[in-house]
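In what follows, a single structure is set out as structure tokens and then discussed.
Removed: one protein chain of the complex. Kept in place: all other protein chains.
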Amino acid sequence: MNLAFVGLGHMGLPMALNLLKGGIPVTGFDLSAGQMDALAAAGGRRAASAADAVAGADVVITMLPASKHVEALYLGEHGILAHAPKGTLLIDCSTIAPESARKVAQAASAKGFPMIDAPVSGGTGGAKAGTLTFIVGGEAAGLDRARPVLEKMGQNILHVGPAGAGQIAKVCNNMLTGILMIGTSEALRLGMAHGIGPKVLSDVIAKSTGRNWALESYNPCPGVLESAPATHGYAGGFGVDLMLKDLGLAVESAMGVGACVPLGALARNLYDIHSKAGNGGLDFASVFNLFASKNDANPAGSCP
Amino acid sequence: MNLAFVGLGHMGLPMALNLLKGGIPVTGFDLSAGQMDALAAAGGRRAASAADAVAGADVVITMLPASKHVEALYLGEHGILAHAPKGTLLIDCSTIAPESARKVAQAASAKGFPMIDAPVSGGTGGAKAGTLTFIVGGEAAGLDRARPVLEKMGQNILHVGPAGAGQIAKVCNNMLTGILMIGTSEALRLGMAHGIGPKVLSDVIAKSTGRNWALESYNPCPGVLESAPATHGYAGGFGVDLMLKDLGLAVESAMGVGACVPLGALARNLYDIHSKAGNGGLDFASVFNLFASKNDANPAGSCP
Amino acid sequence: MNLAFVGLGHMGLPMALNLLKGGIPVTGFDLSAGQMDALAAAGGRRAASAADAVAGADVVITMLPASKHVEALYLGEHGILAHAPKGTLLIDCSTIAPESARKVAQAASAKGFPMIDAPVSGGTGGAKAGTLTFIVGGEAAGLDRARPVLEKMGQNILHVGPAGAGQIAKVCNNMLTGILMIGTSEALRLGMAHGIGPKVLSDVIAKSTGRNWALESYNPCPGVLESAPATHGYAGGFGVDLMLKDLGLAVESAMGVGACVPLGALARNLYDIHSKAGNGGLDFASVFNLFASKNDANPAGSCP
Partner (left out) sequence: MNLAFVGLGHMGLPMALNLLKGGIPVTGFDLSAGQMDALAAAGGRRAASAADAVAGADVVITMLPASKHVEALYLGEHGILAHAPKGTLLIDCSTIAPESARKVAQAASAKGFPMIDAPVSGGTGGAKAGTLTFIVGGEAAGLDRARPVLEKMGQNILHVGPAGAGQIAKVCNNMLTGILMIGTSEALRLGMAHGIGPKVLSDVIAKSTGRNWALESYNPCPGVLESAPATHGYAGGFGVDLMLKDLGLAVESAMGVGACVPLGALARNLYDIHSKAGNGGLDFASVFNLFASKNDANPAGSCP
């Protein structure tokens, strides 16, 4: 198999490294020389351009920041649809607008390329550990071909529906995640303001009807979970500005199909306020501090 | 042991029946003759009044609608503190304002009664099945005495902190639950508006970062979970107006201690709009239909 | 002067009639034969198509529902830019996305047409009475030529800035209007729930810091203002679904430029809930009833 990987950022590079580790030869391309060096150091091949990368590929994986990059890379003059060999399997792992995903998939299909949209859940931690969840839209036949490749990078492969369905489910999931994190932050802050420790409160809610991923696996209060970004200065993880982008996709997409998302829309604006205050680069769990008083003795630090 | 149970409503009656089933003699009191009949039919003893019920009791359990009823029952002239034997263990399982719980606990303590606040999570289903979670505030000694009794009615007994802490944790948990239900409804509606089935979407999110109790154990879309109230016309379960009451306690309590709860406050207003439209008696998962168009071919019915 | 008017709907027709009344010959086009008949009955000339209407025109006015119609009408093969005589002044009075307005204005400019965007404020009442406010974007020279025409249809002509600026200001104004209406409804409902009459309460707030257009000129409570749609069953006026469209433009536009609009976004979702409940065709002041209990003796009727 010849696999081309375009987009070697915080997510793409560790994913590509897991493919190499799994014995799949990878030809990579990224605008950053440093990221290309890291791939080469692990045994990958450097391409001179995206067109060069995909030239002899059986499988192409792309991992890019936003809809406009994906559209340009696939549909542009020097792009994938113009340069990949006929029949190459195309896998887009970016998180983008469902409308964009459908547009690119239709263009691919018209030129005879099998294509799936396979956005991921699990963050940079999951990308490094090879424990990502792939949320897949597209034909079953394409997914069947992709499965051995995806299994090198993740643990769960979930087929949702036709082209674009992976993006839709991802957007729904991430909107809900953004809500869970703020709701959990409000609940913990409310208990703490009453003098209840965040650790015991988290334990109680985890056994009750308020249990959710943000509380149990990514607790926003420093010190409750050793592994959580909150305990490490909200560094790494999934940034506020990335959550803001995903909530923007959700709200835009909701307006497009006439769906009503009042909590989703408010959550977006709260992350926006948090980002505008200078926190866009912190992990999104730092929204916990939007509800802390500057005058608190210990506004964030070691909560428990 | 002589146990008095005051307040035999939708929650109190099945709890008292589980005590009887567990071999604990129960003397009950409720304003409804029908509920008293049901207790008597299962072997319980009828009391003529609350004062009569608690007269010879070692343990008193109360399960009432709101703060004002609890304050009146404990602090009033014909109330529990005036009529229970010295040293009787007092257990209030009502969900009320933390401030009220502390007030009653202080009055009890001043008169030498050990008392715990032990609001429950799990609904009428949990009350019947004896699988409730008790969220307890008060002294460890009181809880130790209460434990054998609580174990007849529930599976989890969680000690949060001093008097009132059970109510605080309950309020935090329920506020978060109210948010989870609306957030989950928005996410499912958004996917459905894009043509994704609610069952497959729920499965995907359940394996991703959006997972939470409302999605997995109480799915608001009819047909996704056989056991959920949504699948049975939103009957039974936990009513919209009860969720509205709990969110009111949360918002009031947040303002009292200077906590910030934007999603909690918005959730409260959305349940209020839903209740005002005539749905106060339905299960709170019916908020799912606040986001359905009257013009949809299938606004609620059998979603999947 | 030869003036072509394309789009003779609820707003366009009365505007065109005022031009005729002011002595300006109007050639009109609309897809509805009934609207064309009404124009002809008042002395206007019927055109067979938009292209036909603009063929010999000095000035073209367009009044269409949404961005896509405006783009198609101006940029399409059979459209205005392809068929209007060189130098014809183009005036778009539709309310559309600022991005669309700029796109069309650039295309017009590239072909040598002077063009202004001139969305209106004032509703069907203002259109009939000739008291509209025009909120104008584009070059001063274009506006100077347009002024004698606009003055037949409105009272205020406000120049905001370059091409697209009229749409931006309109979107800002209408977002705020949508917020004012809900905020005013909440305030009146709060007072009424306390037993204060809506008329005296409106009078008091009108003399205080809460004064605003919705309260004083378009009061949402039936009976407070004789002239308001609220007093006439919320018929006529500016529909819920039109407000929903404008708030959609505002939210979309805000996300595009990184602006934060939490009240605007919540207002949009509240009108959406109100529309989904079957009220999309009522005047937008009917959002007042979103806050009425179905169980109220007099949920809406004659408030004062």
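Structure notes:
Residue numbering begins at 1 within each chain, and the chains themselves are lettered A, B and C in the order written.
Going forward, a contact is a pair of C-beta atoms (placed from the backbone, for glycine too) under 8 Å apart; a residue touches a chain by one contact, two chains touch by 3 or more.
In this text, all values refer to a predicted model and were calculated from it rather than measured experimentally.
From the set A:Met1, A:Ala40, A:Ala235 or A:Ala277, the residue in touch with the chain omitted from the display is A:Ala277, counting the whole complex.
When you scan C:Ser67, C:Ser100, C:Ser253 or C:Ser275 for touch with the missing chain, the hit is C:Ser253. When the full complex is taken into account, the listed residue touching the unshown chain is C:Gly191, out of C:Gly22, C:Pro65 or C:Gly191. Remark: the omitted chain is touched by one listed residue; of B:His83, B:His159, B:Arg211 or B:Lys276 this is B:Lys276.
Those residues of chain B that touch the chain absent from the view are 248, 251-252, 255, 258, 260-262, 265-266, 268-270, 272-273, 276. Summarising the interface, chain A meets the missing chain with residues 266, 273, 275-278, 290-295.
Hidden from this view is one chain, which touches chain C at 98, 121-122, 133, 135, 156, 158, 160-161, 164-165, 168-169, 171-177, 179-180, 182-184, 186-191, 193-197, 200-201, 203-205, 207-215, 217-218, 250, 253-254, 257-264, 266-267, 270, 290-291, 293.
Heads up, the rule we're going with is that only the chains that are shown with their structure count from here on.
In terms of Cα centroid distance from the overall Cα mean, chain A ranks first. With each centre defined as the average position of its C-alpha atoms, the distance from chain B to chain C rounds to 49 Å.
Centre-to-centre spacing of chain A and chain C amounts to 40 Å, using the average Cα coordinate of each chain.
For chain A, the set of residues touching two or more other chains reads 258, 260-262, 266, 270.
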